[in-house]
Every structure is written in structure tokens, then in C-alpha cells.
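As you look at this complex, bear in mind that one protein chain is not there, while each of the others sits in place.
Just so it is clear, A, B and C label the chains in written order, and each chain counts residues from 1 on its own.
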Amino acid sequence: MLSFENDYTMGAHPQVLQRLIDSNFDPQPGYGNDRYCAAAKEKIAALCDCSDAQVHFLVGGTQTNALIIRALLKSYEGVIAASTAHIAVHEAGAVEATGHKVLTLPEHDGKIRPEEVQAYIDRFYQDASHTHMVYPGMVYISHPTELGTLYSKRELQKLSEICRNNGLSLFLDGARLGYGLASKQTDVRLADIAQLCDVFSIGGTKVGALCGEAVVFPKNNTPRHFLTMVKSHGALLAKGRLLGLQFDALFTDGLYFAISAHAIEMAEKLKALFTEKGYRFAWQSPTNQQFFVFENAEIERLREQVRFDLWERIDDTQTVVRFATSWATQDSDIAALRALL
Amino acid sequence: MLSFENDYTMGAHPQVLQRLIDSNFDPQPGYGNDRYCAAAKEKIAALCDCSDAQVHFLVGGTQTNALIIRALLKSYEGVIAASTAHIAVHEAGAVEATGHKVLTLPEHDGKIRPEEVQAYIDRFYQDASHTHMVYPGMVYISHPTELGTLYSKRELQKLSEICRNNGLSLFLDGARLGYGLASKQTDVRLADIAQLCDVFSIGGTKVGALCGEAVVFPKNNTPRHFLTMVKSHGALLAKGRLLGLQFDALFTDGLYFAISAHAIEMAEKLKALFTEKGYRFAWQSPTNQQFFVFENAEIERLREQVRFDLWERIDDTQTVVRFATSWATQDSDIAALRALL
Amino acid sequence: MLSFENDYTMGAHPQVLQRLIDSNFDPQPGYGNDRYCAAAKEKIAALCDCSDAQVHFLVGGTQTNALIIRALLKSYEGVIAASTAHIAVHEAGAVEATGHKVLTLPEHDGKIRPEEVQAYIDRFYQDASHTHMVYPGMVYISHPTELGTLYSKRELQKLSEICRNNGLSLFLDGARLGYGLASKQTDVRLADIAQLCDVFSIGGTKVGALCGEAVVFPKNNTPRHFLTMVKSHGALLAKGRLLGLQFDALFTDGLYFAISAHAIEMAEKLKALFTEKGYRFAWQSPTNQQFFVFENAEIERLREQVRFDLWERIDDTQTVVRFATSWATQDSDIAALRALL
Partner (left out) sequence: MLSFENDYTMGAHPQVLQRLIDSNFDPQPGYGNDRYCAAAKEKIAALCDCSDAQVHFLVGGTQTNALIIRALLKSYEGVIAASTAHIAVHEAGAVEATGHKVLTLPEHDGKIRPEEVQAYIDRFYQDASHTHMVYPGMVYISHPTELGTLYSKRELQKLSEICRNNGLSLFLDGARLGYGLASKQTDVRLADIAQLCDVFSIGGTKVGALCGEAVVFPKNNTPRHFLTMVKSHGALLAKGRLLGLQFDALFTDGLYFAISAHAIEMAEKLKALFTEKGYRFAWQSPTNQQFFVFENAEIERLREQVRFDLWERIDDTQTVVRFATSWATQDSDIAALRALL
């Protein structure tokens, strides 16, 4: 059975796995005080081109989002996000469980527009009753977004400027950051993100690790007693080495970027294939997730031989489907898919 | 200065005040175990035409909303409400502070539509990833709504049916319920609400009391240990009598309904006056709050002699304003306003 | 039936009631922006001998405690309190409902000892695993305590010094503060409290008001956007005047102090009476609550003619009981009680 349903069906990238094997009998202190965490932090900070960058490792994406939002917001603040944002829809209310409101703005191909963020803030402060409302305290974006789309550097700069001018934090959720950086249609580099955001994550789970998110506070701006908040959230691993060694492997010799570039290469071939075969793109995505409009009959036919994700029902006859590539996608998979279409 | 800015500028209705005076030296047990609370509960239950109705007294509206929502929802559930709902916009995130998400639907003159509630529930359960989402556990409506509008009996019946069929609670926020019941354009009676809702509130503050909301669980369905939740929320008054005696006064000899009918009478005169003078209604409201589109210049002119509320900016030249009537509004106030317009 | 069961069985002190009557038809802005709140704040600030003092009015004691603790603590902090503290035992988990732990210390006649607070802090920071523990962020005391006892000025000074040296806030819960200040065995004045604490409350409910707690931040140190937190907690009254006018009455011509002094006078007579009759004091209380060890048979006999509170079971035959005085206690009540004992 061909597998394009997501980017987390396999175990770890072989080099990550090898690191697990190699380090297994090396006794190390617990709770992230091991040498693998230290090495990985150093490598990530260097890549951010930010000598002040502080790096922490967490286990999963929802955990990371809820914890960062709780750690940075005051109790009277909420977080601005796109109506389609993962934190707004698909995290089972994890942000609200920490007591904070997600303040949604309209999405445009999965993104929020800087001018609409500014307008929201302006309207908020102009409203005579805004002291009875949730203060906007942070802007959350993901890059790539839920729809696989990307912010341009100019958009990030504008969002960053708006945040700084208005006292909000800018948080970039990079659960699939590698694919964003490796896209052929981006002008955004890791160092740009480190410069423009107050905090961001670098996802491991969907880019070759078994689990793990790296959280970067690029300006020596880790919230005070962050480790205690991590512990209180149930996010501190006794064997923190599990996270450190995976990120150390991913950021040794550019593996993270190579994985991402490979998946993008495969995605480009997938796009070419679907274009050639006359399929309709639901929207344009420059990253490893591709979205098509399928007739339901076509879905029935294909599902017997290839796994893909049903994204969204359009009507009784049509559905948006998602095909994702990863480090594990091979040219032979694309060829086999070609035979099916 | 004429006063139409809201329905809570004055103290208590004279009969409520008199009850305070008369009862002052009557020693009573604390925490709502006094005879005034008992008498008021009995009167309200009788008016609900519901022998099983259980009545509790709380202090304010936001407190009431957050407490009821927290008491009825499971930790994985959220509450459906109009995008303009008080709980969604003007309660400073009180619902989220209890850990629950407000799931907003489009508003239509401040109301949600039964068919859109059903569609939301259907889409939710059809979504393959709904186990990663907040379950809809309650429908919140206010009656009158934020815009002064009212649900019809048919609409309430449909909402009630949808809630029962899908395992959701129906909660009606009646912060201004009296004005809804006294409207000349409603077919909804208190007993209908008691029959159709799982819980509702009867607001005192805006209908002649100094403070206080009566909460009605019409079917002997008070959540277990509700008093402890009230205490935990900081909503339990040592001198619970303050709430009981005000509601006892309001529900003696139909005072609550008389207050409401008077305010509606005044609102009708207000509407007639503005119509006659050629003002534009922002939308049609059948209750004690009336909304008009004013030129900003007109606002400047009038504000020197009459107080009213700026509701919402339209553009650089126009603004929606609110005029509200109450038990304290007099014919002479309308006459004085006529002279100004 | 004689009434000594608590200090909140009656309505308001007559002068507070009169203020309610006098102000009833004076139209005022909502949400605490009325002139009564303004006047009361000014009077209280002046009495604190603190030109920078900021005063806010809340409705009840549990609400006040939970809100202040939530507003001042960071998410990784808890509050130190006596094991018998109201927040630790009798507020139904209101503090924990805001996400914070109550860190209990042994009580000594209802009080915590400064040296034990310092020792707790020292042990905490010496503990190698303290980053996995709740940081102490505040010391909570009540004055009088749950047992009616009082801190000396020296004790308050020491607690204050410890808090400042260690970065903790000192919060004094003054639900019955008047009785503490009026005690014949205290050297603590209101201005001392304002000087030594970071925040404290002045209770109205149990000292002549219908409801209400004044919260004082004595050093211009109200947390940012405190009003929004008040709203979010459901603690903001639309008719905020209800609180302002009561405190304005209480702090006009020293009424609050006169009420308190009267109750203390009555308590002293009560103590003399019980001493004379050979009753056993459960512990010494210098305020308006007096605690005695009663034989259960005695309880049965007396309860037919006098109301008092059963405080704590000792064994099968004995119980600690509480007799409380208030503004409403009369010499004739004491005389009637003498006839019964």
C-alpha cells in the first residue's frame, strides 16, 4: 500500500535512529541536563545566527503551543490566530484549558494579514468597553500554516513590527518548519525568524524525529522559571536525552535541512504529476503537503491502493484530500502513484 | 442632564429599597438560608409553572454565566454562542478562565439560528478529526440579545429540540429577561423558557435591583454540590438575604413585570419619537434598548444635554448609539428629549 | 431568641442603610465610576496615611482572596498560609481553581510564625529539586485570624521584612479588620498595615455593610489591567455604587471604627460574663469572636434560647463553640445571656 497520508507514519530518520543506538549506554543526567541536549542547543543557536538564543526541548506540538502561550501571556490576555489555526481548531481547547482565549482573525490561504492584525488592535483600543474584553497579548502564526502555505519575509517583518509597536509577542509555530525553509518559493531563512519572532518552535516529529519540538527564545528572553512551568505542564522528560540526541542528530551536518529538501523535491514531483494528470489543486501549497479536489468516486477507487488524508468535505460529490511527502518518500512511490492516477 | 445611557444608573426600585429597609433588623441565617431567599425561590418557581424548578441567587451576570457554564460542561466541552454574545466578547474571557472554549456562530441581529447550530454539530461529528477538537456541550443564548432582539417561541423550541437530540444543554442568559417578556412583539412566556431550557437566569440588576441574578434549573436538575461550586467561584454572599429580599420584592405582586412593562412603554414612546423625527434605526429592537445611527456632529450636539451610549463606530462620520429605558424613565424624560431632537 | 452565632445575621448598620436610601435616586455611572466609590476611595486612602494608596471595591471575601492571589502570583508560584487559613480550608478550593497551590505552614493560635516562613523559604531554595516544586510567591495572613487572634506589630514587621527580602508579596486578609484594629490588645494601626503589606482588604460584610470588601494597594501598586481581571472573575458590579456608598458611609465620621469598638466592648463584656460563670476558653481571642469549650449537654440546653456556632468537635462530650458580637449586639443581649448561663 502506497503511503502519502502524512509525514509521521514512519519511525525516525536512520541517522536519528543511529544516534539513539550509539548513545544508548552513555549514562547521562536527567531532565535535559545531558550532553546531547547541550550540543543540540548550541547547534540550533548557531544556526539562528543569534548568540543570545536560548533553546529548550519539549515533547509535542500541542504541548509546546499551550505551554508557550501560558508562559508568555498575562492572565488578562489572549492570543490572536487565524480561524484555521491549529490552536484554534485542532488542539482540543488546550489553550483555553490554560485560561486563555484564542482571538481569531479571518484566514487567507491559512494566513492572517498584518493589516488585519493592526486593525484588530486598533479597534480593540478604540472600543470604549475594551477593559471588559480580553487584551490581545500575542500573535500566533504557523509556518507552514495548516494549509501548507508560507509567510513571506515582508509579511513576517510587518507582523513583527506590529507586535513590537503594540507590545504583543510574536510566536511562530514551526511544527513543519523545515519544509517551510526548504520550499522553493520562500525568502524566509531561519535567521530571519530568529530575528523577527519573540519565540518559535522547530518541529522534530514531522521532520524525521520520533518526537520532540525545539523551542527557541532568540533574545535571551526565556520566561523566568520556565523549567518549572515545563514541569507543571507535565512536559519535562526524566530521560531528556531522548529529545536532545534526536535534535543533535537532526542538526548535525545539516540533516534537518536535507530531510526537508528531499521532501520538498518529492512534493514538487507530486505536484507535477497531479498537474500533468489534470487534477485540480484545492489551493497552492509551496511545501510538503499538497491539497487536491477529488471526486468521491475517485477517492473510493484510489483508497484501495494508496493512503491519503480526507481533509475537508466540499459537497456530496467532492472532497479536499491531502497528500504529504517526508524523508521516507521515494521516487518509486511517485512512480507507483503515477501508475494509479 | 437627561439620562438614557443604560438601565443601571439609578439605585433600586423604591419597592425593592423599601424591602431592604423593612427587613434590616430581622436576624437571619447566612449564605442564602434566610427566609427571604426561601420566599423568593418559591415565588419564582411558581411563576415558572414548574413544580420541580430549583432557584439559586448569584450576584452578577458575568459570574452567573461563567459559573453555570463551568458547572454544566465536561472538561472536553465548549459552549456555542453568537459571535456578538456577551460571553464571547464582553466578559473579559471569564469562560476561558474556567478552561472552556466559546464556539462562536455567526450572529443574525444578535441571534444564532437553530439550523446553523444543527449544521455546526453535524459538521463536528462528520469531521474525522473531531476527537482533536472541543466538543459542543451547551448552547448559550441571551434573551434579549446584546442587540435587544428576541427569539421567537418557535426558535426556542427548535433550539431546545436540537440540544436535546444532541445531548447539549440549553442555557438562556436573562440578564434583561423582564424586558424580553414584556415586549409587545414576543410570544415567549416565562413558563416557555422554563420548559425549553435546561437552565436560565433572571436578571435583577438591570430590572430594578441593586444587584443579583436568579438562576433557575427548571427540572430539579441543579448540578450536584452546586453550592460548593458557587463558593469556590467566590459567588456566595455571607448576607445572602441581600439577594433573596430583592427578588422577593421583585416577584411580589408582579413588580418585576410591571417594571419591565413600564420600560417597554417608555421604549415604544422613544421609538415613536425617533421615527417621527426621521432618525435611522440601526436595527429593530423590540425591547428597552434602542439603537440609532447618528451623525457624529449630532452626537456632539446632543451629548451636552442627554446621556446615551456610543455603541459602535460605523465610519468617520457615523456611529451607532444606544438609548435605554428603565423603571426610572419618566414621560417627562421623553418630552424633554423631544425638545432636544 | 438571642443571637450570637456570627456577625452577619442582620442587614446593614443604620447609617449604611440611610446612605443607600439617600443616594437611591442619584443617577451615577456604572462599574465603579460613580462618585460614591470615588469619595470612599479617597477617605480610605487618607486613613491609610498613604498618598499613593489605590483602593478597589469587590463583593465578597472568597472572591477577594482568589482574585488578589491570582492577580499577584506568577503561574509557577503558590501562596504560603496557615494550615487553618480560610483560603486553605473554607473557600472550597477557590485558590486552586485559579491554578495556584496553597503552601500550608503550622498554625499557632491561627497564626504563622515569621521564623517558620523564613525557614520554609530557606529549605525551599536549599532543596536541589526546588525547580520541580511550587515557588513561594506570597504570604497570606488574616488579621484577625480564623481563631480571632491578632498579629503584633513586631510580627507584621518581621513578616514584611521576610517577604521583601525574599521577593514575596505580603497579603493581609482583613475580612474582620475593624475588630482587629479596635481590639484592646493590639498595637497595630491601619497605617502600619498599609506600610507593611503589599495588599490588604478591609471587610465590609462583617462590619456593618450588606456586602463588600475594600482592597488596598498601598504603594500605587495595583496590578496592570486589574479591572479586567475583576471583570474576568465575575466580580465587577454594574451598580458599583452599591459598594462605594456603603464604604463611604462606613468611613464617614469614623463609623467603621465606632462599629468595631462597640462590638469589642460587647465582646469584653461577654468574656467577663463567661469568666465569671466559670466557662473554659478554648483559646484567648482579643477580638469580637470568642471561643469556649462546652459540654454537649450544655449546648443542648442553651440552644433553645440562644444561637451560637458549633466550631469544632473535641470528643464525644465536648465541643468548641463560638459566640460573636457585632454592631447589633446590645447590653440587653448580654444581660439576657447572663440569665441563661
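Here is the rule we use: a contact is a pair of C-beta atoms (placed from the backbone, for glycine too) under 8 Å apart; a residue touches a chain by one contact, two chains touch by 3 or more.
Here the structure is a predicted model, which means the values were calculated and not measured.
> Looking at the whole complex, which of C:Ser129, C:Thr317 or C:Ser332 touches the chain that is not displayed?
Of these options, the touching residue for the absent chain is C:Ser129.
> Just one of A:Leu242, A:Val321 or A:Ile334 touches the chain that is missing; which is it?
A:Leu242
> Footprint of the hidden chain on subunit B, which residues?
Those residues of subunit B that touch the unshown chain are 70-71, 74-76, 99, 131-135, 224-225, 227-229, 231-232, 236.
> When the complex is taken as a whole, what residues of subunit A touch the one chain not shown?
3, 6, 8-12, 14, 17, 20-21, 23-30, 59-67, 91-94, 97, 205-206, 210-211, 228-229, 231-239, 241-242, 328
> What residue numbers in subunit C mark contact with the hidden partner chain?
75-76, 78, 89-93, 96-97, 99-102, 126, 128-129, 131-134, 310, 313
Throughout what follows, only the chains that are shown with their structure count from here on.
> Call it same or different for subunit A and subunit B: same when shared residue numbers make up over half of all numbers used at their interface.
Both copies touch with mostly the same residues.
> How many Å are there between the centre of subunit B and the centre of subunit C, using C-alpha atoms for each centre?
Roughly 33 Å, centre to centre.
> Whole-Å distance, subunit A centre to subunit C centre, using C-alpha means?
Their C-alpha centroids are separated by 50 Å.
> In subunit B, which residues are in touch with two or more of the other chains?
Correct list: 91-93, 97.
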